[in-house]
Structure formats: C-alpha cells, structure tokens
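Here it is: the structure, laid out below.
A single protein chain has been omitted from the complex, and every remaining protein chain is retained in its original position.
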Amino acid sequence: MALRAAVAGASGYAGGEILRLLSGHPETEIGALTGNTSAGQRLEASQPQLLPLADRVVEETTAAALAGHDVVFLALPHGHSAAVAEQLGDETLVIDCGADFRLADAADWERFYGSPHAGTWPYGLPELPGAREKLRGARRIAVPGCYPTAVSLALFPAYAAGIAEPEAVIVAASGTSGAGRSLKPHLLGSEVMGAMSPYGVGGGHRHTPEMIQNLSAVAGERVTVSFTPTLAPMSRGILATCSARATPGLTAARLREVYAEALAGEPFVRLLPEGRWPTTAAVAGSNAALLQVALDESAGRLIVISAIDNLTKGTAGGAVQSMNVALGLPEELGLSTIGVAP
Amino acid sequence: MALRAAVAGASGYAGGEILRLLSGHPETEIGALTGNTSAGQRLEASQPQLLPLADRVVEETTAAALAGHDVVFLALPHGHSAAVAEQLGDETLVIDCGADFRLADAADWERFYGSPHAGTWPYGLPELPGAREKLRGARRIAVPGCYPTAVSLALFPAYAAGIAEPEAVIVAASGTSGAGRSLKPHLLGSEVMGAMSPYGVGGGHRHTPEMIQNLSAVAGERVTVSFTPTLAPMSRGILATCSARATPGLTAARLREVYAEALAGEPFVRLLPEGRWPTTAAVAGSNAALLQVALDESAGRLIVISAIDNLTKGTAGGAVQSMNVALGLPEELGLSTIGVAP
Amino acid sequence: MALRAAVAGASGYAGGEILRLLSGHPETEIGALTGNTSAGQRLEASQPQLLPLADRVVEETTAAALAGHDVVFLALPHGHSAAVAEQLGDETLVIDCGADFRLADAADWERFYGSPHAGTWPYGLPELPGAREKLRGARRIAVPGCYPTAVSLALFPAYAAGIAEPEAVIVAASGTSGAGRSLKPHLLGSEVMGAMSPYGVGGGHRHTPEMIQNLSAVAGERVTVSFTPTLAPMSRGILATCSARATPGLTAARLREVYAEALAGEPFVRLLPEGRWPTTAAVAGSNAALLQVALDESAGRLIVISAIDNLTKGTAGGAVQSMNVALGLPEELGLSTIGVAP
Partner (left out) sequence: MALRAAVAGASGYAGGEILRLLSGHPETEIGALTGNTSAGQRLEASQPQLLPLADRVVEETTAAALAGHDVVFLALPHGHSAAVAEQLGDETLVIDCGADFRLADAADWERFYGSPHAGTWPYGLPELPGAREKLRGARRIAVPGCYPTAVSLALFPAYAAGIAEPEAVIVAASGTSGAGRSLKPHLLGSEVMGAMSPYGVGGGHRHTPEMIQNLSAVAGERVTVSFTPTLAPMSRGILATCSARATPGLTAARLREVYAEALAGEPFVRLLPEGRWPTTAAVAGSNAALLQVALDESAGRLIVISAIDNLTKGTAGGAVQSMNVALGLPEELGLSTIGVAP
C-alpha cells in the first residue's frame, strides 16, 4: 500500500522538486499540498511543469491539512517547522527541508538565526559516517542545507582519513533557485543574468556552522571553515571548490585512494575518472554528486570540487533518499543519477 | 523480455536524450551505442549526465554494430540514414531522427536538401489525424523535425476545423541544442548568451516544406507558411508563435472549443486553461506540448502558441512515443509530462 | 555652458541608462536625481555600474527638486508624468519616457490604459517621416515605447512605399529589463533563465495602438497589427520579426531598394548587407537599430527583422537623440553605434 505524502510549501522551488520526485516514486502517493500565499490556487499557477498535478489545489498550511499522512515534507521558511511538527504525531515521518533542526549547538543556532533553538533531528545526509544508522527508523529528519551537502560530501573523506589540515577554504557558486522564490531585487532576472555576485562573505552565511559541525565531527577536532557563497547566472546547481592544506607527505595517489575508498558503494556520489571535472550541467535534475580531487604540490593543498543540483541532491532528492533510509526502502528508490543535459 | 535498442549518434544531443529516456523505459534495454568521431571513447566523455552509462564505450557506426537489435534509433546528420537503414532487416524497427524520410515530395526534398530523395517513412507525430494508424506495426519511422512538431501541433486543429485561412505566419524561438553539437562560431556560448538571432529567414529553413506538408494535408488545400526561426539564449526549448487570419465569424469561444475537442484525450498535448501561457521552462525534459490560443479580433487573426522541449517531444520523446505506438506498447510508457523547473 | 539635466526615476533601469548616456554627453551636466522608494539612498545602491555618480544621493521626486533644469527626463511609471510635467515651465525641455503622451487617440489610450488621456506630445522617433520637423524646438517630447521603436523602424519604409498590405504580423522577443525593476514573480532570475514566455497575446499589449498609430500614419490608411511580445532569457535587447503580405509584383531587389532609400543618411538605422542578420548582441549598449529584409516568394510575404537595445535606442538613447534634435544639437552627440559584445 502506497505511503501518503504531504508537502507543506508546495508552491516553492523546494516543494516543486519534492513533488517532481514523489511523482516518480513507486511507493508514495501524493496527499495534501499546502502553502501560504498560494493557498486556494491550482498548483499549475506555481508549478506549471508538473502537468499531472495541475488541477490539484493548494490548501492552507495547517496541522489539520497535514494530518493523516505517513510522510510530511516541510519546505517552509526558517523558523516555521517546529510549530507544525509539534502537531504531527510520532507515527508520522516528518522531513524538514528547513534549517530549524540541523544544528546541534544551540549557541550556534542563536548566533546565526537570532531565534531560540528548536532542537536537533537526525541529519539527512546518509553518506556521512554513522548517518545511515541514525536515519534508520527515524521519524524526524533534518535535511541538510544545499551548500553543506555539497561541501560535506566533498571534504568528509579527507577529514575522516586525516589527510587535510583543519582549516577548510570553500568558495561555492549556486544557481538562483537556492535563494527560493522570494521577491528580492537582487534576484530579478535582469540583475542575475551576466552576474557573479558574492554574499554572506567573511563567515556570515548561515550554512557555515553546519559545515563546521559536519567536518569537525568527522575529523574529531575543530575544523575552521572559510566559506564564500556566490550567486551564478543559472537556475540550478552548486559547484563547490573546497581546499585545505594537505598533511605532510600526502601524495596524489593516496589522495585518490582515500576518496575511492570512502565513496565505494555510494549510489549517489561519484569520484570522476582522472582528467574529468564536475560541472553543474551534468547533474541538473539528478540526485548525483560528482567529485574530483587534485593535489597542488606547489601550494601544498588538496582541492576537492563537487557538483550537485541544489534542488535535487541538495534538497528534495536528499530528503527522499533519507526517507527511503528511514522507512527501510531501497535507498535509490524513486531517485536517479541521470541529469537533463544539455 | 526487454527490447534491445541501439542508438547511432550516441554522443550527440539527440542521442543523449534518447539514452536518457530509454534508461527510464521499462521495456527497453540499451544495446549498442555508436558514433563517429566519438568512437572508442567512454560515453562519459560526451554524456556526463548519464552516470549509469558512463563506462559504456562508443563503437563505430556500422551495420554490424547495429545488427541484432529490436529497435535502432538513428540520430545522424542528414543524408546518412538511408545507407545505414538499408542494412538493417525488416524485423528491426528503425526510427530516424534525421530529415531523410520525412518529406513525401521528392522535389521539395531536393530543393531544400540538394541531394536525391531517399524515400518517405511513416511520420512519427501520432497526434496528427491518421498518424497513429500508420505508425501501428510500422518498422520504419521518420521522426518529425523539432520546429514542425511544435508548429504542427499548434495549427493542425485550426486547419482540420477550417477556421484558419491557408496562410500561416510562424515565428519560433529555439534553444541552441536544436543546432546540435557542431562546432560553429555562432554557436559559441559567448555569441549565444544575450543574443536573439534569426536565421533561415524568408522561407529558406529546411523545416518549412515539412510544415507545409503537414498543414496542407490536414487542411485539404495548400497552406502557405512564412516561417522565421530564431536562436534564443537557452539550451533547450521551442516557443512557436503561430497565427493565421481567422475565417469570418470565428469567435473566441469557438476557437477554444475547436482546440479542446481536437486535443481531447491526447496524453502529451495540453491546452492550458484560459489566462495561462506556455513557456519553454515548463516543459524542460518533459514530453509535453503546451498550447494556448487567442483570437485577436482587431487584427482578425487567431494566434496559437506552443511550447515543447526540442530534444524531448521535439526529437527523442517523439521518437520513443512513436516506438511505443509502432510496437503496440502503451503510448505513454517511459515518457513523462513532468518537467525540470526552475 | 552645459545644459543641466535632471532625471526623475533615476534608480530604475531606464533612469540608469539615461544617466549612463548623459555622463558621456559633452553638452549636459547631471543635476537632480530623483526617485520614489530609493529617495535618500546613494545612487550606488541602485546603479552600481555608474561609478562616477556613486555618491550622488537620490532625492524625492517633487517639482521643487526638478525645478531649475534645462532638461528633465521622466522615467516614471505610466500615469505619473502629467502631474510632474505641469509644474515644469515651458522653458524646460521635458522628455517623457513613459507612455502618457504617446497616443493621439484618447479612446485608444483609455481602452488600453484605463485612465483619462493626458494629451499628446511630439513623438520622439526622429526617423519617422515628418518627425524631426516636429521635434525641432519642441519643449515636450514623448519617447516611444521600446517595441514600437523596433517595429516602426522596421516597417515604416515598406508602408511609406506602399509595398506591404496593411496587415502587419509581429512577433518580438525582449530582454527582461524591458519589464523594469518591479518585483514580480515571473521576472525572478530562476523563472527567466531557460524560458521563452509570451505575454499580452491577442492584441492586449499596450504598445499595439502605438504601432498602429505610427504605421497607419505612414501608410495613409488603417494598418492592423497582430503583435505578440515574448520575454527572452537575456537582460537587454529586442528582436522584432515583422511581416506583411507583399503587394503584387514586389521583387527582392525593389524591397531592398525601398529600404536603402528610406534609411539613407540615417545615423542610427542600418540596413545590413545581404546575408547578414540583426542580433540583439550586436547592439547591446548601442543606439543603433539593425535591419534586414527578405521576400518570401513562396508565402508572398516580406519579412523585416530589426534589433535594438531596448534601454538605449528603445528608451534612453532615443530620448537623448530627440533631445539633441529639439535643442538644435548635432543629432549624434553623446550617442554611439558601437555595442559591447560579446
């Protein structure tokens, strides 16, 4: 019998991608679609690409609307998930695509988000060491941020193997869908096309403590992260360029070996063959993360580059993958590593 | 037992899209992949978005390589299909994505292509009146051009109902993937971004006689077509703006009714609700064609706008849909009307 | 002594382009910059590309702020110009980039804009027959809409020479800056990139009566216009594909001759050599309009394609050009036909 899944925030970009994936998932059926300003509209108004759901009507996001589902995906603005989740029973799998339950450290939360900490849920990045165990059987899941997904996948093997100094430097470019559908002047098409634009520079981006948390846990020591996000003139995709000083004696062969071993068997993370580099174009609409590594002997640094689709592996695909793990379904069910290119 | 499908021209854009769709088709398994300059390369070099096929090696396009398959898709430059098809037995379903077998009129062919006419195969646009009948059981199929797909779907209901004068005016914008992967200066990214560029103006585009053929057949009289294609700064998608003088007395309500009736039951063609307009973004990676109609009473013209993904419904999706019809499979098998947006 | 020029609406796209051009104009100095929501901000906040003006502060748009200038450019939302202009004396040259004073027919205005007609000012498209005479010495100028500029330049020679039937069919693609800086969902970068999107289809676009007015005046009879605008994934530029049935006996040579004669001596409109076609990329930041013509003998239509930069020749450049004519300055002063490409 199919699992009934509801999506709160169905008219946003993350919500739309969740619905796209659920539409192709053999074990789910789509239940309530809820929204805020879009309540009362047909889904076609906000998600014209989801033809089979065109006539579905968006309801107001309330506990009543979301009740009675096996799985509830929350794609809400930060700070709204706790109140909704509280009203959903423990038998419901609640998967939060927002930030509210990602951070373990309340002080970090309060410093970066300026509101009281709601708590910490099992973290929906199955590839991290120990993560799958915590996800199995979980009924609450915090889906990682899109940047932390790209960065943690890129660097966890190095920190797990102790081949990188604990000072990571990361510059990432994201498509504009990562900023959501909010009406802000700098997100207008006329501003975005032709523009590479940094933001949150100098440690201010809210995804920074999440990266520090993930990498430090793997490294077993505090890893500092210098993170600079930039907005790129494209709709989807993140390319993260991550580097750190290599520990003494590291060779290119050993670097490659570390990554090959750490990623062996992972269905969605692929270390590319030598000579090939990840691009965002190769993962559009795909749940794959592509990685490549290099050792810059002259600068004494290892460089790892990862590419993901911020809406798929970076949000909705990661959410569905974690759902599969939590519910004991095959991890790859309803997900694909085939992108839409060119 | 799965049908074995080969793809000739596997490293091009059309070939990549055919492989993307076949990967998700429950009744096919992917056999030989052949190419010309890419022969000997791993598929990852040309199609990095097709991870599950990354290690497949492209073979030279020869009759031997393509032999022994149930279905062979040809995605070759114009003029190369006949020689290949000749060597494939009648038990093989050969689906040509090139132009060679689309035109019924040898003189048209020779005038626009400058080479001897190879023949005429059943035409792979199932939505055209009478087309499905000819496709059922066919072992040779000519997939329509991408522009003729967008335009024929937009205008056939009007001409079938006799509500449009036989002088169509069409301006269409296409993403650059429609021009294929050929190394031409005007297709460089630096040239394409920021540019709307017309080409083949004044009746010279090779898709013009194909449109005339389709619309005239439906109208039962010669329809002239003024067709202006333009290259748009995007990778995928065709937006076709089609118009003709309305026949006297046509009302907006009747126009809408004609289209609703003509398209009723079509799984892949959708007349949008009033007030909504097709965009290429809503069909990226989808096999859907979106249509909307308007009657401009002041100008005395009906306007029909259609949007398709040139690589999906316009090429590979149309090919798979026609394959399904030819083989007696459900027409929608392996195809989706869900796009990847934004 | 330099002419003091004020710009009302300095923080919008049109205002920014006016300031860019005035910065390079040898006979003007930039006076007051006014705005509405941007009042009190440094100009850098809205126009970071205008470094020499970065520290200028935007004032509130009031008659007092605009008083005491030789020229006042109005780049305001439709309906706001009349109230401002009334308070500026007749010695001030007022150049309105809005629609308020473009239409001669009050009924047309009211039908398309839904408000009382403000009046009619001399029309700032110097290339139209008779237009320069009316602009010389004028103290009020209505700058044409961007689409009517592209379309009127494309078709006036044909209608002046009587070689086209009075039923024009126009499909135009515009960059998103033509929609201004307003915060509307469909103008977000994520929506715009990858999308060709029609709007105002079927005769509803407000620029339609302006085109009819211009072409009918030249033709000496009522010209109907079927106009379909589309939004293209680029920031600047309009490509207008214009066609009409050719009058009997028209030859390609005669068509070319008509255009060569009509445009001879025009500093900003260029009929391209045979075999070359206009693109928006070639006019980015330039005041040039590029034209090419074709006769489609099979369809019996002449096709004229024009490319302009909607913000330059289509708005700010047209405004400065008209200012030059009105003030008796050389028409080309401060304007260039050199674009920024690629």
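For clarity, chains are labelled A, B and C in written order, and residue numbers in each chain start from 1.
Keep in mind that, in the parts below, a contact is a pair of C-beta atoms (placed from the backbone, for glycine too) under 8 Å apart; a residue touches a chain by one contact, two chains touch by 3 or more.
The structure presented is a predicted model; accordingly, all values stated were derived computationally and were not measured.
The hidden chain, counted over the whole complex, makes contact with A, B, C.
Within the set A:83, A:183, A:196 or A:260, the residue that contacts the chain not displayed is A:196. Set against the missing chain, the residues C:152, C:197 or C:279 yield one that touches it, C:279.
Contact between subunit B and the absent chain runs through residues 13, 175-177, 179, 181, 183-185, 187-194, 233-235. Interface with the hidden chain, as seen from subunit A, comprises residues 167, 169, 171, 173, 175, 190-191, 193-199, 201-203, 208, 224-226, 228, 230, 232-237, 239, 241, 243, 245, 277-281, 284, 292, 294-301, 303, 305, 307, 342. Touching residues on subunit C toward the chain that is not drawn are 13, 16, 20, 23-24, 42, 44-45, 47-52, 54, 177, 193-194, 235-236, 270, 272-273, 276, 279, 281-286, 288, 290, 336-342.
Everything that follows uses one rule, which is that only the chains that are shown with their structure count from here on.
Annotation: the subunit A:subunit B pair of sequence copies touches via predominantly the same residues, more than half of the used numbers being shared. Chain B has the C-alpha centroid lying closest to the overall centroid of all protein C-alpha atoms shown.
The geometric centre of subunit A is 45 Å away from that of subunit C, both derived from CA atoms.
Subunit A and subunit B, compared by their mean Cα positions, are separated by 35 Å. Chain contacts: subunit C has residues 190-191, 193-194, 233-235 touching two or more partner chains.
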